[in-house]
Every structure is written in structure tokens, then in C-alpha cells.
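Worksheet: one structure, shown below.
Entry: subunit A
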Amino acid sequence: MKKIILSTERCKACEYCIHFCPKNAIGLTSNFNSKGYKTIAIDEVKCIGCGICYTMCPDSVIEILNDANKGVAGR
Partner candidate 1 sequence: MTKELWKGDYAYAECAIRAGCRLFAGYPITPTTELMEYVATHLPQAGGHCIIAENEANIPYILNGAAACGTYAFTTSSAPGTTLMQEGIAWASKYDIPAVLLHSQRYGGATGTLHGEGQTDYKRDVAGGGHGDYHTIVFAPASVQECVDMLYISWELAYKYRIWVVIHVGRSLCHMYEAIELPPAKSTHTKPEWCLNGKYHLFDPMCELLDDPTAYVKAQQERYNAVIDNEQRWEAGYLEDADYVIVAYGIPGRVVKKAVQDMRAAGEKVGFIRPVTIWPYPQKAFDMVSKKVKGFLSMEINDLGQMKKDVALSAKLANRDRNVLVYAFYRGEYFSTEEVKEFYGRVKNGQFEAEL
Partner candidate 2 sequence: MIKEILFSGFGGQGIVTGALCMAHICIQDGMDVTNMPQYGAEQRGGAASSDTKFVAPPGEIYDPRMEHPDVLIALTEHALAHHAKVLKKDAIVLFNTDMGTYDPSKYPNLKIYGVPCLAIGDSVGTSKSANFVMMGLAMKLTGWFTRDFCVEQIEGYFRQEHREKLIDVNIRAFDAGYNYTF
Partner candidate 3 sequence: MAKNYTTPTVITGKNTYCNGCGHSIVIKTICQLLDEMNLQEKCVIVHGVGCCTMLGLNGIVKLSTMHFSHGKTMAAATGVARCIDDGVLVIGYHGDGDAYNIGFSETFNAGYRNENVVDIVINNSLYGMTGGQMSHTTLIGEWTENTPEGRDPEVTGYPLRFPEMVKNALPHAFLARGGVFNPTEVRKTKALLKHAFERQLSRDGYSLVEILSMCPTNAHKTPLEVRQWVEDEMGAYYKLGVIQEGASRGLIENF
């Protein structure tokens, strides 16, 4: 079961993730975080867990656990 963790407090709304999502699963919400940026939200149904948004995200907002049983990537 896929799990998406968003640290929206870190988000600076650069929209790289939205631009590159192959499934158009990401969008800006109308919520503001404490830095004053609009935050993102991911449609978990559309998401295929490809990790492109994770790769491009400058602020480490997005984490995707495709396999929650497996340890953290690279460890």
C-alpha cells in the first residue's frame, strides 16, 4: 500500500512537482503555510508513485513510501 507524506510547512510553491507530474496528480491548494506560500496536495488515486516530484522537489516536501514494509531508501 502506497503512502504519501507531505511536509507542507517546508513548501515554497515553486510548482516543479506540478509541472513534471506525468499523471497531473499534484495541484496547489488555497491553503497558506507559515511562510506564506500556497501548499501542494497530491491526488493519491491518480498517483503512481513514480517519484518524479520527489526528485525535483527542492525543499524535501514530498516523501513516497511505495512499500511501507521496506526500509527507507538507501539504508
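A word on the picks: all candidates are chains of the complex that A comes from, given by their letters.
Throughout what follows, a residue touches a chain if its C-beta (ideal position, glycine included) is under 8 Å from a C-beta of that chain, and two chains touch if they have at least 3 such contacts; residues count from 1.
Here the structure is a predicted model, which is why all the values come from computation and not from measurement.
Applying the touch definition to subunit A and the options 1, 2 or 3 in this complex singles out candidate 3.
On subunit A, the positions that touch candidate 3 within their shared complex are 7, 10, 12-16, 19-20, 37, 49, 51-52, 54-60, 62-67, 70-75.
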